[in-house]
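A protein chain is absent from this complex, but the other protein chains hold their places.
The first chain written gets the first letter, and so on, giving A and B; residue counts start at 1 in each chain.
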Amino acid sequence: MTRYLTTTALALSMIGTAAMAEPVKVGMITTLSGGGASLGIDTRDGFMLAVEEAGNPELEVVIEDDQQKPEVAVQLSDKMIQSENADVLTGIVWSNLAMAVVPGATRQGKFYLSTNAAPSQLAGKGCHENYFSVSYQNDNLHEAAGQYATDEGYARTFIMAPNYPAGQDSLSGFKRFYEGEVASEVYTQLGQTDYAAEIAQIRDSGADALFFFLPGGMGISFMKQWAEAGIDMPVVGPAFSFSQDILPAIGEAAVGVKNTAQWSPDLDNEANKAFVAGFEEKYDRLPSLYAAQGYDTARLLLSAMETADVSDSDAFREAIRAAEFDSVRGDFAFGPNQHPVQDIYVREVISEDGTLTNRIVATAMEDRGDAYAEECSM
Amino acid sequence: MSAAEITAAPERQRGRMNRAQIVNAALALGLVGFGLGVWAMGEIFLVTLATKVAILAIAGAGLNLVLGFGGLVSFGHSAYFGLGGYTAGILAHHALNYTPMFEWPFLFEGTTSMPVIWITAMIVGALAAAMIGALSLRTAGVYFIMITLAFGQMIFYFAISWPAYGGEDGLPIYVRNGFPGLNTLDPIQFFGLVCAVLFAVLALIAILARSRFGLALQAARQNRQRLMAVGIRPGGVLLVAFVISGAITALAGALYADLNRFVSPSMLSWHLSGELLVFLILGGTGRLFAPLAGAGLYIALEHLLGGVSDHWQLFFGLLLLAVVLFARGGVIGFLAEGKRHG
Partner (left out) sequence: MLLLIEQLLNGLQSGLMLFLMAAGLTLVFGVMGLINLAHGSLYMVGAFACAGVAAATGSFWLGLAASIAAAAAAGAIVEVAVIRRLYARDHLDQVLATFALILIISEGTRWLYGSFPLYLNVPPSLSGSVILPGGIQYSLFRLAIIGVGLLVAVGLFLLIGKTRIGVQVRAGEADREMIAALGVDIGRLYTLVFALGAALAGMAGALVGTIQSVQVGMGEPVLILAFVVIVIGGIGSIKGALIGALLVGLTDTMGRVLLPSVFDLFMETSAATSMGAALASMAIYILMALVLLVKPGGLFGARA
């Protein structure tokens, strides 16, 4: 029975090739319920904005909610592959979910385009020809923060992250480009909401700057408490705690903080202007980093569909690798391990007519690839 | 106290047994029939989903042994589930990466053989349950619920922050482990294997429940003093049940790791302990097939509602609430008796 179905599917797809450009089915697995939903919703909305703008009838997107649980993500990827016959998977926000899904999916011959998570394992020894990160490599934003701290001449920096692999990667990424002295290194609990003890340690440490990586609700809590403590110390961190999805919740406490990202709403290029305006018009809010990454991923995919059929994996892979699209980030290219080579900026949180947003103040790194490309044998 | 008194409770239900047995048979046939049916239709994903139901039912069956028969509400069974999963993951990890697990006193390179993994997982689960059970059984009631939760949380936080096997990122198993004579990568063969394990576990529990041990266990729930009067220490009986329960749940964890080809600390989270409890209550606590009925209903609802709306959890909650308020005794109780007494 299964064999019969496979042959039919094959026959159908051959008819498709003969007729015209073949349909591409995208399986989007992202977080749409629970506490982490805002990131997934922005990813989806950014992606779907690009899909609707393109109006390409050959592109079909199936969206499922992973509930931020790795097991559910694995089961959904099975569903996308086994039942939906998806050609391309995308959408996962979290590194641990990506680690659960990506190795299996790519080994089954599916393409995976990452809209956000890009753990080091998948950039180095575990790289795969069908896996592309359209966002960054996880270490990038932390590395840029380290570079910026060096450029600013911070002599003693207090560094802090949650105690889990992404947090440990974050601190090692920062230290890779930071030339000053680390005043103290603190790991907090994952999901921790009260930072009084850490703030007291920071005040006491004699550090002249603070670097922290606390994504989502942890960052909101920390920044509010930090502002209350009234410590006069420059703060730098990756964009995750200062992205548009959570800035309104932090409020004025975030103003003036420097954060690193490969994109910003004020980046001056045509594609970005159109994206920011289009997103605001459609969803009535400012786009976040995740929305921008979702949008770029869809545009990359659409550009590949123009030049190759998905059934010809090699040609389609080449078409994605070429990255012939106008990224909202401006220049965009893939490195040898199929992770981006791109500029990473330093942004400052500003209050603009009562709305909090980010503005670029410096470029931390130009054409930055990643630290793991050499380990990738592809 | 006479044996007749201990068996009084099951005795009373004998008149209803036939109807309950029909429901049980329907559930077993329903699972196998569903798996085969969707396979014949080429819906491979639904086969995977049915496998998930069967595995969670095994885990629930382990919990049912202590909860349904022994009356111990363990809110930390994710510990054994996760330990079983990690046993499978770690053994396979070493075997697949050709990095020996230990070289002394003899060289051990890990394994990808399911029977070996299962036995190891059950031993690990039993040992953990023996330690946790020995300490936890000093408490009772709500304190027991919370102390089992505490041990579960300890293991959970340890797994998240211990970097050797992936920490929060989890540990992928690139190829499903093997079983002699079967191609476990074929979803329907793996489904068949899991069903066989499930029915073996249920049969074991049925035999246990009718044995002297099972009667003592039920007596331990109903009346500890009486049990002591006939010279049986209820603590010992409960501890043995707890250890068997841990081993069964760990076995389910090992299978779950193979289903997903991935283990992560989320298998150890208290949410999973809660879900196992929910399966049993949904199915009908203390009934042999409760875990299967509960897991099946839970997964089916999750799957069906998930496609309807982003806010599916709201409707899911309403349905659960309706079940607990209006279908007392769970699904099986509802089907087999209309309404459960007592």
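Definition applied: a contact is a pair of C-beta atoms (placed from the backbone, for glycine too) under 8 Å apart; a residue touches a chain by one contact, two chains touch by 3 or more.
This structure is a prediction, so every number in the text was calculated from the model and none was measured.
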item	value
Hidden-chain contact residue, picked from the options A:204, A:280, A:331 or A:367	A:204
Touching the absent chain when the full complex is considered, from A:151, A:179 or A:194	A:194
Touching residue (missing chain; options B:127, B:154 or B:208)	B:154
In subunit A, positions touching the absent partner	33-35, 37-38, 41, 163, 168, 171, 185-191, 193-194, 196-198, 200-201, 203-204, 216-218, 220-221, 224-225, 228-230, 245-246, 248-253
For subunit B, residues in touch with the removed chain	67, 73, 135, 138-143, 145-147, 149-151, 153-154, 157-158, 160-163, 270, 274, 277-278, 280-282, 285, 311-314, 316-318, 320-321, 323-325, 328
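The rule we apply is simple: only the chains that are shown with their structure count from here on.
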item	value
For the subunit A and subunit B complex, residues of the former touching the latter	1-2, 5, 32-33, 64-65, 69-71, 74-75, 78-79, 82-83, 95-96, 99-100, 103-104, 107, 119, 121, 163-166, 168, 187, 189-190
Contacting residues of subunit B [partner subunit A, same complex]	39-46, 48-49, 52, 157, 160-161, 163, 166-170, 172, 174, 187, 256, 260-262, 264, 266-267, 306, 310-313
